[in-house]
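Of the protein chains in this complex, one is absent; all others appear in place.
Entry: chain A
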Amino acid sequence: MEAPIRAREALGFILFSLLFSICRSSSLNHLLISNAERRIDLSSHIVKVYLTLKVENAGSTPTSEVFLSFPPTQVDHLATVEALVTKGKRKKTTLVRLDVKPTELPDAPNDAKYFAIYLENPLKSGESTTLEVLYLLTHSQEPFPAEIAQSESQLVYYRDSALILSPYHIKQQTTFIKTPSTKVESFTRVEPSNRAGTEIKYGPYEDHPPYSFSPILIHFENNSPFAVVEELVREVEISHWGNLQVTEQYTLVHAGARHKGVFSRVDFQSRPTLNGASSLRYLLARLPPRVHSVYYRDEIGNISSSHLRTDSRKSELEIEPRYPLFGGWKATFVIGYGLPLQDFLFETSDDRRYLNFTFGCPLLETVVDKLTIKVVLPEGSKDPSAVVPFPVEQHLETKYSYLDVVGRTVVVMEKKNLVPTHNSHFQVYYTFKPIFMLAEPLMLASAFFLFFVACVAYLHIDLSIRK
């Protein structure tokens, strides 16, 4: 019932976009893509798409912008878009990262959204270049059936188009889709298309006009746990006495097919491969090296099931939630650790200090819906400013910790929809006079001094009324 409607819709969409593209302004159509290859990796719940585009300038004027377009449903789930260009001839090739920014085009069909890739050198008429584009999609695999029992495996839908949605004419294109296992229930056929092992191939398709679209639906087994951190608050507290204290509060949820019916411990323990195949049993967090005093706890106390492995280059913390997470189950917990300050805090030439720390979530293969990073600067620091490689929301707060009088400045950064590729470094610059370090010890010392003076005074003064 659903498929014919979809097909009709798609047909309508293609016709519509064809029509549209004919009467489009000529600002875009001087570029064309001579060859496009797309590889979609569905092996985890984060969809990774590698796009190789050979762009040719068929027009007369040089251009330095190449546009990518996405359907509006995909844009909401789009976590990151990166573009690279290969440089150099033959063996001596290097990859250069290009700027990618979301843009608006005045006459986008069906609310298509655009990203512009800015080339380093304008593409002259008749020239061509090869772009490597990587983008990640989150929450794009829909579990179907939406509820499964403990012994069933998790099946999901993935929706996309067999043809690459592009504002340019594509001469030749192929799409490869990699599924996590050979178990594929069904997939939409758009000839020529075939499946071999864990790979589904669509294409090659020749000569498709701009905005061609052909919806496909793949129904396949994906038993990787859908670990989604709904909210993560990371607090990084700088102490100039040599410690960097990190506290991370997680709200973790298994976003896969919801668990239905009984949870049987007997089955779960005795047949772990058949039962709860998609359940989330443990998580791996990659922490910086030289981490110390690691703790893992929640609102009601310490969670004893965690292991820390450290070597000189990295530390790995393996954590198990209190209970295995089935679809729809939640767990909240806190991870905290200390780090040596000299690894992360540096001084600039103009006597400012800056913290260089990783953005993003240290857990592997997880999606973070909302991340808040709070950098707590030491008391008395001034002029904070943050440098982050991607757009974030920022504001300042004040926090009171041990023996604080005026409070500490907190730089708060918020970002939505994060994937592990966001684990790049950010910097927070501030000025701080080392004399402020002595304020708290001096306060304590003077408090004790006053106390002893009071004791001495009390022992030497006779307060009685009668003599």
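The rule is short, and it goes like this: a residue touches a chain if its C-beta (ideal position, glycine included) is under 8 Å from a C-beta of that chain, and two chains touch if they have at least 3 such contacts; residues count from 1.
Basically, contacts and distances are computed from a predicted model.
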Between "Serine/threonine protein phosphatase 2A regulatory subunit", "NAD(P)H-quinone oxidoreductase chain 4", "dolichyl-diphosphooligosaccharide--protein glycotransferase" or "Sorting nexin", choose the name on the UniProt record of the chain that's been left out. "dolichyl-diphosphooligosaccharide--protein glycotransferase"
May I ask which residue of A:241, A:346 or A:400 touches the chain that does not appear here? A:400
Touch with the missing chain holds, among A:124, A:330, A:382 or A:416, for A:330
Using the document's definition of touch, tell me which of A:264, A:310 or A:423 contacts the absent chain. A:264
Residues from chain A at the interface with the omitted partner, ascending: 261-266, 270, 297-305, 322-323, 328-332, 400-405
